[in-house]
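Removed: one protein chain of the complex. Kept in place: all other protein chains.
Up next is subunit A:
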Amino acid sequence: MRKGITGVAILLLLTLMISACSSGNNASSTNAAQTPAASQEPAAGEPKDGGSLIIGVASDPVVLNPNYAGDRVSLTIDQALYAPLFQVNNGKKTFYLADSLTPSSDNLTYTLKLKDGLTWHDGEKLTADDVVFTIDSILDEKQNSFLRANFLIGDKAIKAVKVDDLTVEFKLPQVSPAFEATLVQVFPIPKHIYENETNIEKSTKNASPVGSGPFKFKEYKAGEYLTLERFDNYFGGKPHLDSVTYRIAKDTNAANLALQNGEINVQYLDPKDVPTIQATNNFEILPYSEGRLAYLMFNANSDTGALAKKEVRQALSLALSRDELIQTAYTSSEYADPAKSFLTPDALYFTNDVPTFDNDAAKAKELLATAGESNLKLRYIVQSGNKAQEAISLYVQQKLKAIGVEVELQNMDSSAWVQKFIDLKATDYELALTGYIMGYDPDAYRILFTTDSSSNYSHYSNSEVDKLMNDGAGEADPAKRAEIYKKAQELVAEDAPIYPIAYTKTVVAVSKNYGGIDEAVLKPVVIFEDLSKIYKK
């Protein structure tokens, strides 16, 4: 008898766990039925005021000062806390603090007009002084802003000069159409707050930031959440929401549960979690382009010298299939568009109509033979623990084997991987999977593909491309510039220093209780460009 009871007790415990565990997938649909909010239709199309929004973020912000924010979370929060001068989407400018930006006829001076009546969150006036102060602090070597490099053309600095309270002139040392893309990254900081700080990055004033964006700082509980509240004097009109909270949720699975439970309203999703969240019927699932290229890099500088030959790089590219790679890494083409050019689709003068080497094993073998390469052995560095990296590395290994190329996978810790990857002197590997987000101006890509430049990790060198990229940097005529970058894209694609795989998308889930998403504009890295437009239905 006693033994019997033990058995029952154990069985009960086990079934409890198994049932709780296996119900993971279908349970979400019953949950949806229980949540009344899901069935509520918006009363009319009209945005309503009031309510709050909770955005899930993966870590604490590092520093709430746009001159120093480099991590995703700080950038996201700064986007609501500080207002930019203007933003650019699909080549079109949306003005925020600025009213206009006009280049002079020689393109060496840009005149920026600010909107009238701008104020900081503390009520002080926002003027040209603040803009000049911000640029000066970025340029000040002692202040360590990583934006500094953007304000140098050649080795000369761009100068910002106040003309009157609402006008700033930027003097460029030479013509640079990419200058506008540099200004996009500027979110002015208040001069009256930071004026006498010897080290702005370490200033205690960053703990209670004063910005000019739609929401002002309310409270921050380290490791828990950060709350912003509505700024009534926002120049773009009073924001609809009363408050926005960024909730720190480090564990993805837990964050997804919190999302389903209504403790988080907006959250990035991993493609594999989309079906679960979609099944609840409570969320808009929004994939949007990140302006990011994912690619396989060929290190031409490796000690074997194997990849210095263009034909070998082309052959390796031919052995792979872009579509299969996208399936392998992103589960579906819904989350990634096939890439051929080194520019991303959001970039000016982007074209995917370039030579491509894809999915032709027979031709690959032929090319290897003409290049006189046989028994090639390649080393491929992989970030261990990164599922996409591991999956792709195995795929590449198998596909290259088919054309007689042996690939040795070298798994390493992600920090060791980064260290090796950015070391321009590293010669002990040939292949690596990586990606970049470089922004919308093609000049930003110059450092990746010109001979001996700072981020040319594939050690690509083509004097024609060097010339085109340098010309493009200083060419003010858009038509000529378009011609230059079209040619550059074609040349780089032909030389195959990288194998472009996909323009990846990021997926964000937004609770159906909120509206105004189109007006707020989904934006890479920061989720929403203008949070003032979001409202609670």
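In this text, contacts are C-beta pairs under 8 Å (C-beta built on N, C-alpha and C of every residue); 3 or more make two chains touch, one makes a residue touch a chain; residues count from 1.
To be clear about the criterion, contacts and distances are computed from a predicted model.
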Omitted chain (choose from "RNA polymerase sigma factor", "Peptide/nickel transport system permease protein", "PucR C-terminal helix-turn-helix domain-containing protein" or "N-methylglutamate dehydrogenase subunit C") - UniProt protein name: "Peptide/nickel transport system permease protein"
Touching residue (missing chain; options A:S137, A:Q260, A:Q397 or A:S532): A:Q260
Hidden partner chain, touching residue among A:V168, A:A249 or A:I277: A:A249
Contact with the hidden chain (one of A:I447, A:A476 or A:V525): A:I447
Those residues of subunit A which, in the complete complex, touch the missing chain: 2-3, 5-6, 9-10, 13, 17, 20-21, 24, 27, 31, 52, 54, 59-60, 62-63, 70, 141, 144, 146, 148-150, 152, 201-202, 219, 221-225, 227, 245, 247-251, 253-255, 257-258, 260-261, 263, 412-413, 415-416, 418-419, 422, 436, 438, 444, 447-448, 454-455
